[in-house]
Structures are given as structure tokens and as C-alpha cells.
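A single structure is presented below for examination.
With one protein chain withheld, the remaining protein chains of the complex are depicted in position.
Chain IDs A and B follow the sequence of writing; residue 1 opens each chain.
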Amino acid sequence: MEKFTKAFPSKPLPSKTAKPWALAGVVGSGNLEVMLERGGKPSDAMECHVETSIPGYKASWLAALADFAHHYPAGGAKVTIHDQGAPPVLVNLRLRQAYDHLTKGDK
Amino acid sequence: MSGALFHEQTARQRIAALADAGSFVELLPPPERITSPYLAQLGIPVSFDDGLVIGHAKIGGKKIYLAAQVGQFVGGAVGEIHGAKLTGLFKAAARDKLPCVLIIESGGVRLHEGSAGEIAIAETMRAIFECRALKVPTIAVIATDIGAYGGIGILSTCCDFRIMTEHGRLGISGPIVIEKWMGKKAYDSANRALVWKTSGGKTKYLLGDADALVHDTSEAVRDGIAKLLAKSSAVSLASVKARQKDLEKRLKRFGATEDPDAVWKSMGVRNIEAASLASGPEFAALAKRGK
Partner (left out) sequence: MKKPTSKKPSARAVLARLFGPSAKGIAIEKSVVTGYATVGGAKVCVIGTCDGTYIDNEAALRLAAHVIQCIDRQPKTPIVMLVDSAGQEPNRVAEMLGLASYFGHLLSCLELARRKGHTLITVATGQAVGGAFLCYGMFADRIYALASASVGLMPISAMSAVTKIPASVLQKLSKTMPSLEFGAEPFALLGGVEEVWSATDDVQAKLAQAIATSTPEDNRAELGKKRGGRKLALDIRKKVLAESAR
């Protein structure tokens, strides 16, 4: 198990989101759950907390999260991840799903 | 999610598909972060909902309590938190006299949390019977191959009604455990047809352990639930005496039967092949008509 926390510069979230929090994915083999919440600090950064069952990939995680924070306005969002060995492409998909749920709602 | 196969959905998707649009209110939602200290200590990933999504919702305008187990997370198994959420939900249903529906997907007690999960299942059984004494309907839905096994298999039989699909399995010991115990010759856990004829929804429906056999879609499951929301099955001296006779008869009739097809035939299914291919209500109709 490896845990780390880091904030990445990002443009602020839209002032109104569809929901205060959103969840994508499930914790299971080769999968992960990603929760996005309003109320992260500071407002010009995406606050990230990662727990992963596969240690040794911190650099890839940081790169993926930095990339997401760069492309999506997620400043002031708090991202919490429980991972059970998901491949990078799935990490990216879940981040986008959670972001869409948060900003646009479930539909 | 119209038309989506129920068994392929996640617990949260199932709830969204079953509940009237926007009606689901989650209790102890993910931002509360109530996660298992046992798994954390063992270095196993935790989940925000501990493998059980609970809340209230409306189905066809009628308010109910609703829970769905997350089969992907430690096999949907019941630990201390998961179990306490389940007990609390049935207790809330009894207090508010609202039906309680449990979408089951669980292998039973979560071994990583030891006896705490076992006690939680016993406590939930007590809470289910609290509901039943008040004529508050309790409904279990079993619709995936993870199914209802171990203590959760037993728990499902404590509810008023069980709705199954042909993908659902209900039992105590799973096929791999039985194969290890009896040998591959007696029970090959890779023989899917045999496994499903032993524990699958169709056989459970024929024997009367499942009250409804529905198609593998959220619409069909929702219709199945809606039909049962106004009903309850009281535990009375007459009902337990009738059940005793029924189960004695079943044991006498099939206790020495090795071949599940014989059970199907004896329960009115004439064309085994056609029945194997038929799904949900079509299967039920075939059995009834003895075709």
C-alpha cells in the first residue's frame, strides 16, 4: 500500500457544479474509485489524495494527475482515490467521469 | 440506462436505474469516508461506502429503503461497517414502516474482519424479522453470479420475498468449496450448466425459493419489486407448518437426486433444452405449462 497527497495548479472549478461531490468507479481488481468534491484547498489547485495497492508508481500517478489538473478547471476540487491496480488509461477515464458527474450531473 | 443488462451494472448504476429519476438519497454517502479500519491495517484498499450503498428512494412514486452491495469490492462481503449499515437500514425501515429492498451481491462474511461480520449478519436477520412482524415488506434481489452465498445466502431466505434472474445464484457453499470437498468428479465447478442448475435462479424459482424470476434488465427488476411492495408474507403457525411440509416433501422427493434435470422434469419442465434457453418469465411459463 502506498499513500501520497499533492496539490496541482489548476484553473478554478465552475462557480456552480451539479453536485457537491461525485464518485466514479469501484474498488476491485484492476479498478479504482475516484471521488471529486468541492471545497478543496487552495482554490487555484486540485488537491489530490491517493491510496494504491501497487507501490512504486508514484511518478506515473503524479504525471496523470498533473495532466488532468492542467486540462480541466479543477481548482478547489478535492480528489480522493482508492486504487487496486488500475491501468493508467482507466485512471484517466475515471477522473473524467467523476468530473463530468460533478459538473454536469449524472445524466 | 434503459435496456442495460442488470447483472453488468455496478451497485450505484443499479440503484440509479431502479429508483425514480433523482429520488435516491444516499445515507452515509462517500464524503463521510466511513471506511474499514480492518482492511486499512491489512494494507488492502478501502472503499468510501465499504461495499454497500444505502439510502431511500421512490419506486413508482412509493418511498422505500434501498441497499445495493458492491460485488467487486472484496466479493461484496460483510464486514463490521457494511453490516452495521445493513442492520441500520432495516431498523429504519421498521421504524418508518417503509419497504426495504436489498440488491444482493455477496459471498457472505468478510473473512478479513473475522467474527464482527458474522455477528452483523445475525443482527441484520433480527432487524429483517422486526420488519416482517410489522408487515413491512423486505425484498431481496439476487441477479448476479456472485449471488447470495454464505451468511448472506441464509439472510436472503429471511426476507419476505426473493426476486431472481437466471444469472443469480443462491446458496451457502459456493461451487469451488464443494468441488474441493467432494472432488471434481462429484461436482465440477467449471461446469456452468451444472452449477447454475444447482444454485441458479431457474432452479430456485422452480423449487419455490425465488418468488419471481425476471428478465436481466433494470426495468424487469423494477417491475418485479413494484409488484411486491404492497405485499408481505407473515410468519404464522400455519405458515411455518405449511413450509415444514413443503421442505420435508422436497427432501423426500429429491434428497437422493444427483441429476438436476430430474428436478426440472419433476417440477413440470418437459423440454429441458428449450427451458435452458428460455429466460425469465418465459422460463416460468414453460415450467407452468409443462412444456
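In this text, a contact is a pair of C-beta atoms (placed from the backbone, for glycine too) under 8 Å apart; a residue touches a chain by one contact, two chains touch by 3 or more.
On a predicted model such as this, the values are computed, not experimentally measured, just so you know.
Here the chain not displayed is in touch, across the complete complex, with B.
Hidden from this view is one chain, which touches subunit B at 27-28, 34, 37-38, 41-42, 54, 56, 65, 80-81, 83-85, 87-89, 91-92, 95-96, 109, 111-123, 125-126, 129, 132-133, 148, 150-151, 153-154, 156-158, 170-173, 177-178, 180-182, 186-187, 197-199, 203-204, 207, 209, 235-237, 239-241, 243-244, 247-248, 250-251, 254-258, 260, 263.
Going forward, only the chains that are shown with their structure count from here on.
The touching residues of subunit A, when paired with subunit B in their complex, are 1, 20-21, 23, 26-29, 31, 33, 35, 37, 51-53, 80, 82-84, 106. For subunit B in complex with subunit A, the touching residues are 10-12, 16, 29-31, 33, 43-48, 70, 72-73.
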